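Structure, as structure tokens:
Removed: one protein chain of the complex. Kept in place: all other protein chains.
By written order: A and B. Residues from 1 in each chain.
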Amino acid sequence: MKQKSTTKTSYHIPIGPIHPALKEPVHFEFEIDGEKIVDVDVKLGHVHRGVEWASRRRNPVQILYLAERICGICSYCHPAAFTLAVEKIADIQVPERAEYLRVIQGELERICSHILWAGVAAHEIGFDTVLYLTWQIRERALDLTEFLTGNRITKGIMMIGGIRRDITPDMIPRIKKDLEHFKKDFETLRHVFLDDKTVKMRSQGAGVLTKDEAMKLCAVGPTGRASGVKKDVRFSESYFAYGDLDIDLITPDVLTGEVNGDVYDRIIQRLLEVKQAIEIIEQAIDKMPSGDILAESKIPKLLAQLKKASGEDIGRHEAPRGEVIHYVKLDGNESPYTWKVRAPTYNNILPWIPMLKGEQIADIPIVAASTDPCMSCTNRVTIVQGSKRYNLNREELHRLCVQKTRRLSK
Amino acid sequence: MTEKKRLNPEELAKYFKDEFKTSIKDLKIKEKVAGLQKNKANSIWIKVDSNIFKQVVKHLIDLQYPHLAVTSGNDLGKVIELIYHFTLYYEDRIGEIAINISVELPKSKPEIDSICDLIPGALVTEREKMEFLGVKFKGIPDERRLFVPEDIPKDVYPWRRDETGPNKFYKNLHEVKK
Partner (left out) sequence: MRFAMLPKIFSQMFKKPYTNKFPAKYTPSSTTNFLEKVGSGEAKLFPPIETPKGFRGKIKYDRDSCIGCKLCINVCPSGAIEFIEETKKIKIYLARCTFCSQCNDVCPKNCLSMSDEFLLADTDKYSPDLIVK
């Protein structure tokens, strides 16, 4: 020891963009005192790709496919918000059958995304068997998506003024059979997650976000709703066909009676939303009217109409992770003048700081994964020039997290 | 705290106009119908001066604590336009009203007050505007770069369309080989 001092200084641990404990590339810097976290700093920008700049040389139909590839798991919500904005500017009225079909596709994507999250959260705790079980459940949802749209992930089904593929009456028996299977699978998942003592011990009381903090930091989606903030775009705005359907605003006190804002509440919130999505699809299939599916089926005419339109507007949609908002400004050229994308994880970055202060290091993976981050959606703006600079390869963090579970279950 | 009455879009427009009179340059109310029952979705677009912007936001918070979605920016030649997207009344069934407040800043002096003391969640979006458009926010607690990589020099603003834009930095990959 070089100097004799009796003051304790705190350590800085960087948990870098590539790390087995994190689902997504984000750089954390923790200041720790023993095993407890004292302060957190978040750095972003590792998956910048230049998406908004690429839109300055493409027409709106090409931008639909560019928007789809912003993120793999929420690949339906970005074209959905973009077409909402463009339809408001160009004053295009969408036929009613297309609105109902859009609701069905959106809710199917929500089921796939929440089941994937449940598997990853179980893996972070150390419960690998549930990871394999959720992947098996998800296969059926992805097969149904492939049957309806032609592809499993990048669906390519949204079009300005309607939707590209219809659901014919001979497809409906298969959809109904799959929905019955989903209900049974939901029961299995609920039993495994919510009745298991280990999961409860591990997640109750960890990563608390109070309602006041959630409102001040503008949290969105299941992260905000699990803390008591009642914000859901499907409930409060009338777009697609959500205004006609019977939708409740779900918060964890539907099941347990009180709202704590911890990781256990977020698990409950997402599983209840899966059940709600199944019910919404059933309602939409029963109430769907007949008619055509596109307002303008000849694409060159549509492009000419969009070229003449000018104005600015916003489009909002409830993605599985929260509220997506796009701002578009058209000015009479082929490509838009401005396109601003704001993905839901953008607003959910700041709530990480109060959630992680006071926690132990072994809790970092499960708390960070409980907000369901999607960094591909968050980093997208202009030029790409940087490359990955960090190469931390420690498996310590995941091992620590699994060890804590084993300690608690003795 | 007494329950405040819920205002519809026309009353909201009057609430702002009464307080600020001439500093409001433009106010529009838009609506769009959807679905079989043709329910409406309302939005209000206001344009204000940059020196009374913070008081407009305080006036909005008196009504109900709003939710700031994001701020978007436009480069219009001689001015930079910033648009703040708020929403109110999001707890009522089909009752949400979107309020979009836009401010114009001259390019020679692009400064505006930061609203991070009223709404702490505005930190991420204000940092993004600082690095992409070159706007200075007075009183912001954190001034570091957020998304832009560190190799790009500090006076290059990627969203601008003039000489400080990123024109030197991109390559047309299509034309390399075909």
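In this text, contacts are C-beta pairs under 8 Å (C-beta built on N, C-alpha and C of every residue); 3 or more make two chains touch, one makes a residue touch a chain.
Since the structure is predicted, the reported quantities are computational estimates derived from the model, not experimental observations.
A.B. asks: Hey, which of A:S10, A:T198, A:Q305 or A:S335 is the one touching the hidden chain?
C.D. replies: Residue touching the absent chain, from the options given: A:T198.
A.B. asks: Specify the residue from the set A:V47, A:I89 or A:L133 that touches the hidden chain.
C.D. replies: Answer from the full complex: A:L133 touches the omitted chain.
A.B. asks: Considering the complete complex, identify which of A:V38, A:I172 or A:I299 is in touch with the unshown chain.
C.D. replies: The single option touching the absent chain is A:I299.
A.B. asks: In the whole complex, what residues of chain A lie against the chain that is missing from view?
C.D. replies: Residues touching the hidden chain, for chain A, are 58-59, 61-66, 69, 127, 129-130, 133, 136, 139, 146-147, 149-151, 154, 156, 164-165, 188, 191-192, 195-198, 299-300, 303.
One rule holds for everything that comes next: only the chains that are shown with their structure count from here on.
A.B. asks: Where the centres are mean C-alpha positions, what is the separation of chain A from chain B, in Å?
C.D. replies: 23
A.B. asks: Quick one: in the complex, what on chain B touches chain A?
C.D. replies: 30, 32-37, 39-41, 43, 65, 67-70, 72-74, 83, 85, 89-96, 98, 100, 119-125, 128, 132, 145-152, 158-159, 166, 169-170
A.B. asks: Report the residues of chain A in contact with chain B in the complex, numbered from low to high.
C.D. replies: That would be residues 44-45, 48, 50, 53, 88, 94, 96, 99, 215-219, 230-233, 235-244, 249, 287, 289, 313-314, 316, 323, 325, 327, 329, 337-338, 340, 342, 346-347, 349-350, 379, 381-383, 385-386 of chain A.
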